[in-house]
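Here the complex is missing one protein chain, while the rest keep their positions.
Chain naming follows the written order as A, B and C, and within any one chain the residues start at number 1.
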Amino acid sequence: MALTSGIKGVIPIAPTPFHADGTVDEVSLDRMTDFFLAAGIDGITILGQLGEAPKLDHQDAIAIARRVIRRANVPIIVGASAPGFAAMRSLVRDVMDLGAAGVMIAPPNTLRTDDQIVTYYRQAAEAIGTDVPFVLQDYPLTFSVVMTPGVIRRIVTENDSCVMLKHEDWPGLEKITTLRGFERDGSMRHVAILTGNGGLFLDFEMDRGADGANTGYAFPEMLVDVVRLAAAGKRDEAHDLFDAHLPYLLYEQPQGALGLAVRKYVLMRRGVLASDAQRKPGLSLSAEARAEVDYLLSRVARFDRRAQIAR
Amino acid sequence: MALTSGIKGVIPIAPTPFHADGTVDEVSLDRMTDFFLAAGIDGITILGQLGEAPKLDHQDAIAIARRVIRRANVPIIVGASAPGFAAMRSLVRDVMDLGAAGVMIAPPNTLRTDDQIVTYYRQAAEAIGTDVPFVLQDYPLTFSVVMTPGVIRRIVTENDSCVMLKHEDWPGLEKITTLRGFERDGSMRHVAILTGNGGLFLDFEMDRGADGANTGYAFPEMLVDVVRLAAAGKRDEAHDLFDAHLPYLLYEQPQGALGLAVRKYVLMRRGVLASDAQRKPGLSLSAEARAEVDYLLSRVARFDRRAQIAR
Amino acid sequence: MALTSGIKGVIPIAPTPFHADGTVDEVSLDRMTDFFLAAGIDGITILGQLGEAPKLDHQDAIAIARRVIRRANVPIIVGASAPGFAAMRSLVRDVMDLGAAGVMIAPPNTLRTDDQIVTYYRQAAEAIGTDVPFVLQDYPLTFSVVMTPGVIRRIVTENDSCVMLKHEDWPGLEKITTLRGFERDGSMRHVAILTGNGGLFLDFEMDRGADGANTGYAFPEMLVDVVRLAAAGKRDEAHDLFDAHLPYLLYEQPQGALGLAVRKYVLMRRGVLASDAQRKPGLSLSAEARAEVDYLLSRVARFDRRAQIAR
Partner (left out) sequence: MALTSGIKGVIPIAPTPFHADGTVDEVSLDRMTDFFLAAGIDGITILGQLGEAPKLDHQDAIAIARRVIRRANVPIIVGASAPGFAAMRSLVRDVMDLGAAGVMIAPPNTLRTDDQIVTYYRQAAEAIGTDVPFVLQDYPLTFSVVMTPGVIRRIVTENDSCVMLKHEDWPGLEKITTLRGFERDGSMRHVAILTGNGGLFLDFEMDRGADGANTGYAFPEMLVDVVRLAAAGKRDEAHDLFDAHLPYLLYEQPQGALGLAVRKYVLMRRGVLASDAQRKPGLSLSAEARAEVDYLLSRVARFDRRAQIAR
């Protein structure tokens, strides 16, 4: 089930469930996988930054990948960003053997010039094998690497195995429009564009031509509905649903470990995870923050009853 | 009318109105000043980054400051960030002579260590004169300078003339709570904390102890109402109003020149500015973006009729 | 005396002489100008970063420029880097009216992509007037802006008024070779390449095709001799002289204010400056550092008696 440029829909970025002692919680991992599938998603990305991948050793990572790939009959994308190509190649080879659909590669934050970025992806594609489909992650706020549409076009053109863009530039609507324009004028082949940023701009990103969401919101069923409504041309309905979630979605979004803490807390409240523990070093929510999240969820639930959480 | 640590409420960050040919539009400047006053604001910040200050020469800047200070009977804060202390001192001396209430100083993006940041503000306070009240701007996403609460406490403690924090860390709620804790435990004197980030987190910032907003949303009357409602303990009403604006507020917020383009466009649509022109180099909105803004405003207007804009 | 792409030789970056109280020392300024002329230099760059330009207000800057331009019958290049085009245009107009030969423009450290860099220089050239010759400063270690040879070619090609490159990439020899290759293959017109980095790589830079040095070493006569010897094909002699100075040159070079402190101290020891004072905020040398510099100079003097300094 190789990832192709035809992928569409919602691909959640999965957190990694831990017990309070820092060991991987496999029961919660299975439950979370089922939860995603029940939400109607089209794939799952595991072992990303949000999945606390840098805190996992190779054995942990492989065990998680094996478990999710076996359980879910959808494409599984594995985060493969690494400081060196040796570690990247080693992980990619192992997870592809296990049946992963593709991998996601973020740029190291030392890249500056257009040529440096293009060269990096050429070398990475060679290192992992040009038969391995990969997702290009464009996330300047976090990685400090700025890719123009022209650079993305060069990467796509040079590397047949680049099949999808995880778009999370900010603000990034014009970039989607420009890239779709490249497709229309024939200067770039089609790649899937799924968007990140916690879903914060999903409504208009769909209007601009995105194919879906590749992000980790704690209510993936909302992302699925927004993508479906947008695809069906029901713009007002899509925005109504999106706007009802937005105050909480914004709270969950903030960069860094706090967003993950909120998300794990809510997934725990929803019964998906047994614990909101992060492997060390990690952040936990203050009492004030938990109360704020509870308040926001109660407000979302006035519109979308799925956000109702028993106290 | 010197700025003091007792300042509260809403202090908009004013854009600078230009004619299409790039000259300052004084009629719009006056109209905008009146518009802010009518909205119930408690001060105005001019010549900030958002006011396109780097594109203004000294004469332009002084003329704008004079005009706003004469017209508005509220404290006027003037952006005084500059690459060197000579230019900073020169501007500050001139605008304080004109009757400015204080100045705002952002950190140069080359500062790294705690000591470098503290030293910079000590030198800046000396350079402008320790009798000039100043606002400390904490905006890591844009300036790449990260100030811990402890560093802010050191700056406040060393510099009596530091009377206000423009807080726009992100996520920043815990920072407000920590700083207010410093006040309660007696380790830091009180300074006003007004928040930025386009107002994106104003609702919870007020809950955490902020004194108001110091940001440039195109509907300052909403900010005024949210601050008032929050101060009156009407939390649900504050959030209801805030949430109704949030989808558009988020769209206006994005970093960089695009947020300013949106804001000027809406202020033009509202009849405040004659033109949404930016002085070169500046961005203008695409047709898609204008349509998206119009759509968002129509949705805000369902809840808050003040956002109704004649087509 | 407009700067052209035919410029060759040594153009020192001049420090700004101050009295201990921070006022400009005009007598030392004149003496330094004469000192440079006597050393056989081919131009002088004033008001650069090393000239403490950010600490000078407009009046100071203009007064210095007027004084040096009147006194020296060589091309005077004026540092015009500024955070905004308004301040840049204002300074450039004034110094060109006074008879400056051209200006030097460094990139703001927020530029990332190739297009951002190229766009910035296009806008800067328009802002100052396309009739004003300018020097492109390429100094990634200090400005965090990385320009590939291709980007430099785009800037040169787009802007007829770009006549010289101040090359201080590090390591940068291959860049000179590549740029000279662009000239040979006809893809880029000729621009002068003068090198910086305190002269640290001048010997091989000349071998690679540089036209001279544009840097502030305290012994400009050595730079003049090295450039002359290299141009005359006397490679071993050039290296012998250069190597004799290298231990001290390296000590003077280090980035930041310390290099300036060393240089001013030695220029004071040489009788050029009355004081090594920097305008605040500035660094002064520790007793250990002064002793180290004295020791190094005594060692240079064993080979080059011009470095002999009376105790």
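In this text, a residue touches a chain if its C-beta (ideal position, glycine included) is under 8 Å from a C-beta of that chain, and two chains touch if they have at least 3 such contacts.
Given the structure is predicted, the values throughout are model-derived calculations rather than measurements.
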Within the entire complex, the undisplayed chain is in contact with A, B, C
Which residue of C:Ala2, C:Leu98, C:Ala231 or C:Ala289 touches the chain not shown here: C:Ala289
For the chain that got dropped from the picture, name the residues of chain C it touches. 141, 170-171, 173-174, 177, 200-201, 203-204, 207-208, 239, 242-243, 246-247, 250-251, 254-256, 258-259, 286, 288-289, 292, 299
In chain B, positions touching the absent partner: 112-116, 145-148, 150-151
Touching residues of chain A against the unshown chain: what are they? 53-58, 60, 82-87, 89-90, 109-110, 119, 123, 126-127, 280-281
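Rule of thumb we're sticking to: only the chains that are shown with their structure count from here on.
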Counting only chain pairs that touch, give me the topology of the graph as line, ring, star, complete or other. complete
Cα-centroid distance, chain A relative to chain B, in whole angstrom: 33
Identify all positions of chain C at which a residue touches two or more other chains, and write them in rising order. none
